[in-house]
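Every protein chain except one is present and positioned as in the full complex.
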Amino acid sequence: MSWETVIGLEIHVQLDTNSKIFSGASTSYGSEQNTNTSLIDLGYPGVLPVLNKDAVMMAIKFGLAIDAEISRRSIFARKNYFYPDLPKGYQISQYELPIVQGGSLEIKLNDGTRKVIGITRAHLEEDAGKSIHDKFNNETAIDLNRAGTPLLEIVSEPDIRSAEEASSYMQKIHQLVRYLKISDGNMQEGSFRCDANVSVRPSGQAEFGTRAEVKNINSFRFVENAINYEVERQIDRLENGNDIIQETRLYDPDKDETRPMRSKEEANDYRYFPDPDLLPLEIDQKTIDKIQKSLPELFEKKVIRYTDDLKIKQNDAEEIAKNMQIAEYFEATLNHFNNNPQLVTNWILSEVIGVLNRENMEINAFQIEPMQLASLLSRIEDNTISSKIAKNLFNQMLTSNETVDQMIKQQGLEQITDEGSINEYVAEVLNEFSDQKDQYLAGKEQVLGFLVGQVMKRSQGKANPKLVNELIINQIKK
Amino acid sequence: MKRHTVKELQNMIAEQSISSEEIYQLYLNRIKAMNDSINAFISIESDEISPSSEQESSEIKGIPYALKDIFCSEGDKTTCGSKMLANFVSPYDATVVKNLREKGTVILGKTNMDEFAMGSSNETSFYGNVHNPWDKERTPGGSSGGSAAAVAAGMAPIALGTDTGGSIRQPAALTGITGLKPTYGRCSRFGMIAFASSLDQAGILSISAEDAAIFLEHMAGYDQKDSTSSTEEVPKYTDFLNNDLTGKVVGLPMEFFDGSLDSKYQGLVSESIHAYEKMGVQFKDISLPNIKYSVPTYYVVAPAECSSNLARYDGVRFGHRSTENTDLDSFYKQTRKEGFGPEVKRRIITGTYVLSAGYYDAYYLKAQKVRQLINQDFLNAFEEVDVIMGPTTQQSAFKLGDKMDDPVSMYMNDIYTISSNLSGVPAISHPIGFVDNLPFGMQVIAPHFMEHDLLNIVHQYQMATDWHLQTPALCREFD
Partner (left out) sequence: MTIEKSDIEHLCGLSKLNLDEEEQSLFLNQMQSILKMIKELEEVDTEDIIPMAHPLQMSQRLREDEVTEFNERNKYQKNTNSSEDGFYKVPKVID
């Protein structure tokens, strides 16, 4: 029996607003428990919600970026259930008329093929607080700092057919929300959470199988693992003649398995109804147009521009563009030095990212400003210094405030380009290493590298390697 | 003992014949003397009269008032008539309270009310029944029973209440005072403990329409903390009080005058109509064809909203908390069992039912559609008439305990008042006479945001008659 996997992903993205979706309390992460809670977030008697403008704008931004329809009129609804991290006993969400409807995203798979994944809807809602079970002995501790943080819930169509596709889609959404600057997408901090609805059906069957919802997926790798486990579990059950129970399951990354969630076992009737404390949200064309104009250049277009206009290699362009902040750094560097975009690309991909990885930091914290990098690279380009010297200077620039030119002058690092001086070194080397000279003449061309190295050494790395190369050959041939 | 109106107190303060401190003390003394037998107040304040320069020019500076215990007042116990909030001290002021505070008024105390505003007789309060000053064996109506009794008995010159289905107007009618429910959205709901969010509105119980006009000016207005509050400008209501009523057209809905009102009450209504006619008002028969569905509509919408609004009372962050600790589910259930009275539980269950899967369309959605029709009836009627009049209640104050066994019979008390809440239109009740020594009231309903018309009309009536100035015999005992 061959099986087809059907997956739909629900991704909750915390929007990067300063204040909460319905109150003026701060959304800052990591504050001491219950210090970012206003009476509204605490669900006190008599309080009322007022909608955060930026949360709405961010939702619209997202909708436009996925070519979805922005609802000109959308409604907030109450989702009613009891849980200690849900202070009002209901969550304000959107049900029948969400702010974003329809839309799609193209994903690229490992084998290079592309696929379009449909997005059913995206809606605004408030986040719940946090329950901490291991703080007290017989009690659960509740921290409501997170309660009221704005969330955008993005629901995909059940178009995903493999764990790999799921991971790719999840990564694409992640990239997009960071590109749009509507979320920092930090999975460790809970700004980006993914639930997967997984079911299987015999290949060729039109009807969907019963699905299980898998929660607690907070990395791209885990989404693949969780789905793989779940698919295997379901196929196993079905092949043994058992049914799939429609339930919510928790992914355990340590054991790499999914298991049923106890507290959600009882089927909940959420009794959705329009929230009478909030009026219909109306969005006019003017607002939509304004936001459309403010959309940043997205990944695909950026890559095309890099390859077509800047003539950068395809793979490199994708590497740079995939992280919005790195792309911004790259473009800022080009603002100061645009003679050789590929050179800039190479340096960012190897040297800069090397430092970021080593120090486990984001580009925002990187010590070398784009302008400084630009001046360093322009000195390579104009032959003032060699690549090797530049790398040395690069490392110094991580801690030094001096300009590139200051350092070159102070340390006497200018490349030696006058033939007279180089020829002197060359003569010395050819004298000392006459064996190698003979070997070269005998046809062993690779020995040239050794000779070049020796000249470089004598010149303390300052001689222009290309010239050295030329002049050695000249002298030998004489 | 004289029941001073706010207008009289203003004059006395202006003439300096009495100070605000003395006025405050006068009422406090009355409350202390009378509250045991009336039980109008749950808590009695000793508010500070703190003068400030902002208040210097305020017309209501120094005027004390009674505040229904549904309004959060900072630093005060705010119980909503319920055991669930018996220990709740509010950390903030409701916006209407803040507005009045800024104008230099002072709170005399928090008045008794039906638990969570659910009731029409003030018999569901955790703090005991309120007694009608006209006959202590009878109810003052509800849910703003405490506020009504306080004003009727002279324990406060004026009081704030809330009206979701008639909870200001009905008790006003049963206690012989004036009760105003403004347009939905006229006054902020921020800090007013929610019962049914799309129906609740803060309002005034007073001796006269003039007093209501004075206070409404300062209470009303847009509040950015309440998304459902209106940006409609607040007029100076007192400017309209003396407009001539000649040519005003009043609609009398046939559905309100279908013969079901007992003749002795009908007699009072007819007399009022004559009094208005003498002032130049013209009466016209109209129809509000869907009005008979207001009670069932209300009893779907209100419980639905309240079942959700009351979910926050779970013992975790404030309010009553059960000592039951075995597991979360039992903890919630026990806390809410202990904290809520039977009427509240009944409405929560009803509300949960009408919203539940499979029933939403048949009940809630259906009710909201019928609501639209009821609203349309009002809009149509107001094309032909300026205001609508009719009885406020079907009878005068009933005896305590009479209706407690039959909720539906209790619900029918609201038959004339509920439709205004469903539509959001403003309405006012004023006394029009007595039957068997018990007061009876008539209601005037106006289009949205036409409170000035209501206050004008009733003020003119109150200039020509003196029903509103009649005081219960009980007041004479406390001199």
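Going by the order they are written in, the chains are A and B; count residues from 1 in each one.
Rule of thumb we're sticking to: a residue touches a chain if its C-beta (ideal position, glycine included) is under 8 Å from a C-beta of that chain, and two chains touch if they have at least 3 such contacts.
Keep in mind that this is a model prediction, so the values were computed, not measured.
The chain that is not displayed touches the following shown chains in the complete assembly: A, B. Of the candidate positions B:S82, B:T162 or B:T228, contact with the hidden chain is made by B:T228. Within the whole complex, the absent chain has one touching residue among B:H131, B:H448 or B:H468, and that is B:H448. The residue touching the chain not shown here, chosen from B:S58, B:Q266, B:Q334 or B:T465, is B:Q334. The chain omitted from view is touched by exactly one of A:T5, A:S19 or A:T258, namely A:S19.
Contact between subunit A and the unshown chain involves residues 17-19, 23-26, 32-40, 42, 44, 50-56, 73, 75-76, 82, 84, 131-133, 135-136, 138-144, 250, 261-263, 266, 269, 271, 274, 276, 278-282.
Not every partner is drawn; the one left out touches subunit B at residues 87-89, 91, 183-185, 198, 224, 227-228, 230-231, 290, 292-293, 295-297, 299-300, 307, 311, 314, 316-319, 321, 325-334, 336-337, 340, 342, 345-346, 348-350, 352-354, 356, 362-363, 365-373, 375, 406-408, 411, 422-425, 448.
One rule holds for everything that comes next: only the chains that are shown with their structure count from here on.
Interface residues of subunit A, counted against subunit B in their complex, comprise 39, 42-51, 78, 80, 82, 84, 87-90, 138, 140, 142, 269, 271-273, 276-279. Partner subunit A is touched in their complex by these residues of subunit B: 71-72, 78, 80, 85, 88, 90-92, 94, 189-194, 196-198, 224-228, 304-305, 307-308, 310-312, 314, 316-318, 325, 328, 332, 352, 355-357, 360, 364.
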